[in-house]
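A single protein chain has been removed from this complex, and every other one stays in its place.
In order of appearance the chains are A, B and C, and numbering begins at 1 in each one.
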Amino acid sequence: MEEQHIEEMKKKVIEAVSKCRICMSCYADCPLYESTRGFVTQGPSGITRALYYGIRWDALDGKDGQDLRDILYACTTCGSCEVRCKKSACNIPLVEIIETGRKLLVEKMVGPMPKQIKVLESLDRNGNPYGEPAEERTQWLGSIDPQDTAKIKLVQGDLKTETLLFVGCTSSYERDLVNVPGSIVKIFNHMGVDYGILKDEKCCGDPALRLGEAGLFEEMAEKNTKVFEQAEIKRIVTISPHCMSSFSQDYPDLPNNITIQHYTEFFAEQMSAGNLKPQKSLKKKVTYHDPCYLGKHNDIYETPRQILTWIAGDSFVEMEHNREQALCCGGGGGRMFVEIEEIERLSEKRVQQALDVGAEIIATACPWCYSQIADGIKTSGNEGKILVKDIAELIAESL
Amino acid sequence: MEVIVAIRQTPLLDGEIVLTADEKSVEIEGLKYHINEWDLYALEEALRLKTEIGARITAVSVGGKATEEAMYYCIAAGVDEAVLIEEESSYQLDSSSIATLLEKFTSMRVFDLFLTGVQSEDTGCGEVGAILATKLCVPQAAVVMKIKSLNPEESIVVQRELEDGFSDVQRLSLPALLTIQTGINQPRYVSTMHLRKARNKGSIMRISPLDLSTGTGLPAPKKTMKRAFLPEVGSVKLEFIDGVTAADKAKNIVDRLYGMEVL
Amino acid sequence: MIDSEQICTKIVEGLEEVLEKKYISINRFERMANALIPFPYDIEEKQMPYAVVMPRTADEVSGIMKFANKEKIPIFVRGSGTQLAGSSRPHTHGIVLNVHRLNQFEVYEDYGYMECGPGCVVAQLDDALAELGYYFPFHPGSRIIANMGGVVSNNTSAHMIDTCVGKPGDYILGVEAVLPNGDIIETGTKGFRRPAGTDLTKFFVGGDGLLGVITKIRMRLAPGFKRARGIAVFEDLKALARGVQRMYREKRPAPMLMEFMEKEAAKIGYEIKGLPEPKGSAIFFVSVGSTEEEASSKLNQVLESFQAENPVEAYEVKDLDVWEKLWGAREVIGSFLMQKSGHQWKAAEVVCNLKDLEEGIVAAKNFNADMPSISKLPLYLYGHIGALSMHPGILIPSDWNDEMQKNALDEIFQKEARLNVQYGGCGGEWGQFSKRKDFFVQRYGEAAYAFVNTIKKAADPNNILNPGILEGYR
Partner (left out) sequence: MTKGLILAIIEHRNNEMRDVSWEVIAAAKDFSSKFDLNMAVVLCGCDCSDLASQAAKCCSSLYCLESEQLKYYSCDRYGAALQGLIDKLQPTVIVLPHTTQGMELGASLGGRLDVPFLPDCLDLFCKNGLWIGVRELFGGKVRGEFQAALSHLVIVSIRPGRFDVVAEESVGNEIVSEKILLDSTDFLTEVLELIPPATGGIDITKFDIIIGVGRGVGDKENIGLLESLSKIMGGTLAATRPVIDMGWLPRERQVGQSGKTVKPKLYIACGISGASQHIMGMKGSMKIVAINTDPKAPIFNVADFGVIGDIFDVIPPMIEAIKVRQ
């Protein structure tokens, strides 16, 4: 018998998976199944059943352990399978089972994928998954409009702020995304919001949890929670849906008087309250890609569309697969840090779906979706035909 | 089967290297430490033997208080016993002193296989394994990239990585010592929970160098660093390509190479 | 573990010239995953495949079959694995031939037909053809994932009422198939007039996967229908049955779809969809015609028959939202009950003749009454009553161990066989063999069963292709 928490995880998986009726409906919506060779273990009930038998056969070590690891870590955790299973089958918590499997393999020292180990080490050492130095976290401020940076309150030590803009690692370090935090800062200043940015902001810890390193996530969550309490923060506005999802769903003891909002929620609120009015309307045809961690994981489908309708009116067009049916960009669940063979790249399929409705701009609201789609535009040779924009950029451009 | 693996903590290489005031050595205060990369592969190879043939693993290191962290890492990773030969000024010890301490320690126990990393990231001497094997009068093989076969209590067959793509295969009778090359395996990830459990419940066997009956305190070093200096960068023939932006520099270097008909 | 190491490597080496190595998997979990079927009791050791191969062309399938024949290694063909008579689970060690990559799809409007591979997904084809204004004859419950190879091999009607649109096989002009010995043949025609006399298509369409691997299906492009929708609620099941009998006896035009929900089932469905509680068992049906008017007039003729059995209510549903809710009610019962109870849904397929429908529907209602291990389990009755087909659905606890689950399944198939023999009907959705072989022998006799075995033996002397389906298994 192994340690208690490992046995508990095993029991939880066996119980949850044995309720699955193997009706295979989840394969109809799984982006992994659609974009890879189409093996059965590249689809939801195949992955969860592989974990089930991995436990039943006690095959979590050695070669079998590595095969199971490769199966479990290919999933983008987008949640499309859960949407389908809830609607037409047994409502099995498939993503939760897969992530429990990852935690199990990490505790058995089989997970994560070799390439993802340096991500966890960097999270621990530098407070971001990219191996960038922690002290360069706010370097992006140097490359945006100086008038905007002047108004930013850099929160440090015992400085307080009611509203915190949580920038996130990708927006802080990814050079060709600098326009996203830049736009948000411009909008905040335009509205005269009193807000701050943490000088030594550290990753929210989401990648650690998605990769199954629950212990590291707990430590990171604890540290961040102390920082938020110390700065007496009442509202956290995040740029990435992953940070928002992590704070609101995974942080164990974040004080409940702190409101957690993705920036689209905050701006939509401000727009309907009249504090934020787009001046120039967007002429180009724009469509919207629902980030999985905004839509499927947190049911935020309409707010971003409200903003886009305010800005673009009826030149905002809907793709065939939207809201709960939106196709995943392939970046979630740790997939940004490891290369999974794609026969048809998800990001390219999504770009094609946008072109099919005549869109000239694909708007989204997640840095990972942004980079994946930007990549998809390049590799599918559609540069010049279509652009990817973050909703924040569109709002800023409309002021 | 008893396997001993020697571990050393080396400073993390990224960032600025600063010399001490007397320019006698490198300033190690404030540097972050981690387990020497080669030793991580040696540790993983030992743990592989544990899972595959149930070998009993002892991790041993010569170091000060900071090295406890490495010992807890080994315990978390799954070694059966973690031994720390406590010496606060271990950074001043040279390879032969460390080898002598390890020899005194190892001769007090029974072992079948002793694993070390080929060399350490900071000093890069690659001596400890060879000196130790010679003093213990056991066969040794350096730069091992594969354990081909193992007949416990009898012999081990290894493949060694040589220059220019050559390699050779040697059989060594046990007990034997191997120095392990990077890339032999894929070191595991040790989770925070395991580390936390190791720190709370794990126990490190501490030995003072004096108990190792080396007579008068620490063994005399065979070599000591008298002076450290930062090499002036660039060979005499180096010319930095100028240019404001990266694109300018790119264009200039291409022009130079075409100018010299190298392209 | 079986000492399959050498066999697996032999397979990989043997097939290296046949298809790309990356589509040959001997990964232990992938092999298990290709033995998954909707009866989730554990896979037995002997059912563990040696390897999984995913061919892309008929030639590759042929190469695989030839290799399998030479090495005497069984081949189990797999599409989505959702067939409800358990045909997709391998019965012994062997190679699983997964047709997922055989998914070419081309519409030749100038020829008036379309061609698709066995790996195409039913719903995707259905939607694509509907967009072009064509009718698609396959409408199984698992349409969003079911593969063409499976539905064609079973010739499954599911919701589609035979008396209106015939069997789906009627729309298939011909197929390309790989015989068990690896030969590739083509059957049928490119025209609309199908062969008189010997037409080998019938050996594969509804062939239960016994005589060959379908690698291409050619299907006629039939014009789409306009639809009219109706509902009728009857006090009790007998009245409902009499309504249907009257529809046929009074020579009314048969509807394309005619579903029913017994009161208990309907109550749940209506509740979930926020509809007022039904005052009895309900029938929803769709009549079709080339124009709205024609569809509506056909519908009303059927309603006239129903009126005669004084239903609680019977009317044409004009409001699409109400219809979506009514039709949706039927689809959510299964998932709602499973999620509430945490148990798993298993249904039988009881098919009656017209004369005894009144008695048959009651027998279906009390389906599990006299069956030892399932009599106390909750039962909900629904089905395609227009085709005289009824699904008594039972919730089997998922924490029952394998043996108890198998017993429950056995009893369901045994009772189903007994009723179908009694009323002379037969399953029209899930094929004739595997878990339902006993019915075939009881219904058609040993001679008929022997006859099928003779054909199988002739076509597949080494019994390489899908062994176990014809033999049937518990």
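In this text, a residue touches a chain if its C-beta (ideal position, glycine included) is under 8 Å from a C-beta of that chain, and two chains touch if they have at least 3 such contacts.
Note that the coordinates shown come from a computational prediction; the quantities given were computed from them, not determined experimentally.
Interface note for the absent chain: among B:I53, B:M108 or B:A250, the touching residue is B:A250. Checked against the hidden chain, the listed residues B:M1, B:A66 or B:C125 yield one contact partner: B:C125.
Which of B:M1, B:V26 or B:A66 touches the hidden chain is settled by the complete complex: it is B:V26. Residues 11, 13, 17, 19, 25-26, 95-96, 99, 119, 121-127, 129-135, 138-143, 157, 159-173, 176, 179, 181-183, 220-231, 233-235, 237-241, 245-247, 249-251, 253-258, 260, 262-263 are the ones on chain B that touch the missing chain.
In the analysis below, only the chains that are shown with their structure count from here on.
Taken together, the touching pairs link the chains end to end in a line with two free ends.
Of all chains, the one whose CA centroid is most distant from that of chain C is B. Rounded to a whole number, the gap between the C-alpha centres of chain A and chain C is 39 angstrom.
Taken in their complex, chain A has these residues touching chain B: 5, 61-62, 106-107, 109-112, 114, 117, 120, 124-125, 213-216, 218-219.
Residues 32, 51-52, 77-78, 186-196 of chain B are the ones that touch chain A when the two sit in their complex. Considering their complex, residues 22-23, 25, 27-30, 32-34, 36-40, 42-43, 52, 54, 80-82, 98, 100-101, 121, 123, 142, 144-145, 331-332, 334-335, 338-339, 342, 344-345, 398-399 of chain C touch chain A.
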